[in-house]
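The complex appears here without one of its protein chains, the remainder shown in place.
Here is chain A:
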Amino acid sequence: MLQNSPKIGHSSHVVTLDVRPQLLDALSALRDRVAAARFPLPLAGAARARANRDELLAQLDDYLVPRLRDPEAPLLAVVGGSTGAGKSTLVNSLVGRRVSEAGVLRPTTRTPVLVCHPEDHHWFSGMRVLPDLTRVWVPHHRDPADDLLLPGEDPARVLRVETADTLPPGLALLDAPDIDSLVSDNRVLAAELIGAADIWVMVTTAARYADAVPWHMLRTAKEYDVTLVTVLDRVPHQVVSEVSRQYGALLTKAGLGHVPRFTVPELPESAWGGGLLPATAVASLRTWLVHQTLDPAARQYAMARTAYGVLASLDTRMPGLAGAAAAQYAAALRLTAAVDGAYDSEHARVRGRLQAGAVLAGDALRRWRAFPLDCTPGELLDTLVESLSTLLLCAVAAADERVDDAWRREPAADAPELAGRDTAPESAEHRIGLAVRRWRRELEEYAEDEVRGLDRSAAPDPETVAALVATTLLGGRRGRAAGEGLAERIGAHGALRLRDRGGRLLVEHVDRVMHAERERRLAPLDALEVHAEPQAELIAALSVLQKER
């Protein structure tokens, strides 16, 4: 029985599906932008944004683009609903043949089944719609497809295509898995399949019509303003009118009062055993579907409504994605800023400590005090170099600690890519030691140059000169005596020149070490490639589409 059948707009205000090539171009540009959007940082809304992106991408690929490209393709009615709502039974009864297995064990339908008229087969055998589902072609006389699956093929990502000449040409029925299945892959697949539909057939039962999950689906359908029809299945005879009235009231309350509703009674053969319902039980639904297919105006209306509904839904979905992309970028910026801030302040501290002569302390200071009587220049240089590398290592470790502290407060820092950095400080120690030793070698070369230039017979030992320069550079005020000693040995001019060159070299090496360590710390974040562009690109693609619509 057909209740609350809406006045389908015939000649008066027929919504025609008028597709210009520009619209298609804009749409495929938008599709590429959506496909390129990534949400790698685990922010509060990221999981949802990822799901929305996948759903939108699937809907664009599976439905919107193919539909706008081929308006004359058959209508696809997807039968969706909860576990045990009797979807397969309904499809079987509409076709008049067992095309999809029904049973008492849940979930029954694991492989979605598409049924169409033999003439329409070419529309669905190719990859025009649902391109990421593998097609399985089952000839009429063969039994269920499970044994036909190639080994290693994921049964969830397979679409079985059946033909039946009892269906009118231009209509295809798709039996989807449960929208609330225990198998989460099935749930995702069900949502994807429903998104590919021209006509959403939502099936619920007398026991289920108040469940939360199907209502969520109904609300989505309302949001997208698609061509929707609901079937109240398996209603016991005694309560038909009451349940139907209740359900109608709930639908009206949800703003879906105009949606066509069909009631299918619970019959002994309805589910258990997987039989077919008598044709009369589903006659009204079948008539409605056939009408949508054969009447050109109704067909246009049904098709255009869903297509425009989905197009219009882009207005809210795209900004949502763009917002999520912006949030990702903002979070990445915050993480980067934390690293930069920590390394900058540590770098400043290192510079300050170098000026204050902090390197000439502890061991180095003792050596210097004993120099030259009880300590060789080589030993002095050794301890100075070691002390300098400790200073740098300490700065890097402190910066890392600060970064860890700051990141602990950032939910985005929990990304597995960021957590898996090399925690071995030994490697940092190794790198810093290498850099500092190179500095020492270069400083020694400078000292040799300077000493070679001296035209004296009693030229001082180059190593002593190098040790004195290093002490002057690293010792701050404490190393002033070294400067004096240096001037006495190689002359005031030479001492000044050597000090300048050595100082520049030191600054260069320290800057390079700090920079390299910062880059190492930022590398995993950079590898995630969270940029500002996706947000702007998504919005731009949407506005181009809006102009073309």
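Note that in this section a contact is a pair of C-beta atoms (placed from the backbone, for glycine too) under 8 Å apart; a residue touches a chain by one contact, two chains touch by 3 or more; residues count from 1.
Assume contacts and distances are computed from a predicted model.
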| item | value |
| --- | --- |
| Per UniProt record, name of the chain withheld from view ["Phenylacetate-CoA oxygenase", "GTPase", "Cytochrome b" or "NADH-quinone oxidoreductase subunit K"] | "GTPase" |
| Residue touching the undisplayed chain, where the options are A:D363, A:E410 or A:E548 | A:D363 |
| Of A:A312, A:A481, A:L505 or A:A536, the one touching the omitted chain in the full complex | A:A481 |
| Chain not shown: contacting residue from A:R208, A:R305 or A:H347 | A:R208 |
| Option from A:L391, A:A413 or A:A447 whose C-beta touches the chain left out | A:L391 |
| Where the unshown chain meets chain A, residue by residue | 82-85, 104-107, 180-182, 184, 187, 205-213, 215, 234, 236, 239, 242-243, 246, 250, 268, 272-273, 353, 358-359, 361-375, 383, 387, 390-391, 393-395, 397-398, 401, 425, 468, 478, 481-482, 484-485, 488-489 |
